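The chains shown are only part of the set, and none of them has been moved.
A and B label the chains in the order they appear, each numbered from 1.
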Amino acid sequence: MNTSVLRISCPDQPGLVAAVSSWVAGVGGNIVHAEQHTDRHDGMFFQRVEFTHGDMVGADSLRAGFAAVAANWAMDFTLEPLPWRPRTAVLCSRQLHCAADLLSRTTYGDLGLDIVGVVSNHADAQQLATSFGHTFFHVPVEGGDTGRAEQENTLSTILDSLQVDLVVLARYMLVLPGDLVRRWSGRMINIHHSFLPAFVGANPYRQAHDRGVKVIGATAHYVTEELDEGPIIAQDVARVTHRDDVEELTRIGRDLETVVLARAVRAHVEHRVLAWNNRTVVFG
Amino acid sequence: MNTSVLRISCPDQPGLVAAVSSWVAGVGGNIVHAEQHTDRHDGMFFQRVEFTHGDMVGADSLRAGFAAVAANWAMDFTLEPLPWRPRTAVLCSRQLHCAADLLSRTTYGDLGLDIVGVVSNHADAQQLATSFGHTFFHVPVEGGDTGRAEQENTLSTILDSLQVDLVVLARYMLVLPGDLVRRWSGRMINIHHSFLPAFVGANPYRQAHDRGVKVIGATAHYVTEELDEGPIIAQDVARVTHRDDVEELTRIGRDLETVVLARAVRAHVEHRVLAWNNRTVVFG
């Protein structure tokens, strides 16, 4: 038996659940997990249906079959096989805890990724990448604006040549150009080291310390052109006290960042995220 | 439009979701919230379907109609109207924080209960009950075992005469007799002041202190004949340190107990709990 995941969003109306489940039954499928969400304020319906079906039926043929249902009900949908091992590029800079964690989780099977490259504007991650058996791409910024544009081109070329499905910004500290962000829309996840929307921009732990907050956080989100404004996939927080200086906040934050980023990446890989209106539905 | 909630448990098999959603569509209903859970280990299927339907269709007629579907698929089911305001008895002893919280929440609309009586083996709660406009029943234990049996009879008679739908043990410190527990099976919720199954029995905060734990908790569960062993509905925890003596653990614990008990009661009132095999499915 194979497993597929159908994700749907459409205006809410009576009969949607019946229409979908009847279609699944009609193709000989068995729903093993289904979750729906109705946003009453916006009048929208969202559903994720995970179903098993015969080996001989491929995703393409299922997609073609469901298209008629979708047309009838004005649905946007995706239909993907599960498990899915996306070809993933990990981008990082000098802080390596998130990258190390992703590589480590992938190695012992906690994350179902195929890491096809580790890319950084600094050389620091080279040893990490190679010790885990991954190819390392050093793409430094050299010179001023020209160097920056060149670096972005090189980066873009690398991602293309690797045929990447998913880009993970694991504390990659350069802002990416708009066209690159647009091309990877919905397929590029960043970890921001604060509880967004508090403390956007640089040095969030310094900002948090100066405001005297008693809780700090980390936020994983899809990257959009507005810096730190993309749809939030996962967040977590930790309680802190006056005793925690910026250095200690940074240390506590590292544990948040690694866990939150991994949680977001896992949700994406399992086709559990549906972004809509700059928010996400994250199915359980 | 009216709203009803259907809860189902049965052995898992293909077609269940389609069968249920087709039936709902067939009676002119619109599913506004549905959640299913498949326990693959035990091969069981659980579902909660909240749907709106015409005013003229009552719960009894819906129940009768669904019975045929249920028979076909070997389903256990309940079908209840929503909102439901259960006639509720609050039982307490000397610690009044949970009772006070329930009365307060009910007053400002946070909990949709009709409190029909506050019952205690001590007189302490009298003022609290009357200040919120509720009838207070003082049912003390007088004398030894005989007194205890009499007290239990009186209590049982009160619950019957009040036509109670739900009994909440809000830090009621007497163990109830087996026949009373059995009669209120699935309709009696207790708050235990520890993170069960750690620290069953008396003085859990003293036990927690002596073991030197760094986290304490509270547990709301349906009452069964095995003390502190019933199906858990809700739990929460708080971090503590060596600085927290038994008195401080008790104080921190009070906040956990009130919030956890209220959360469990709300889930019950909203028909979101399904107990099976001494565990619960708590729908979102």
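Everything that follows uses one rule, which is that a residue touches a chain if its C-beta (ideal position, glycine included) is under 8 Å from a C-beta of that chain, and two chains touch if they have at least 3 such contacts.
Fair warning: this is a prediction, and the values are worked out from it, not measured in the lab.
Novice: With 2 copies in place, how many does the full complex contain?
Specialist: 4
Convention: only the chains that are shown with their structure count from here on.
Novice: Quick check: in the complex, which residue numbers of chain B touch chain A?
Specialist: 13-18, 21-22, 24-25, 29-36, 38, 40, 239, 284
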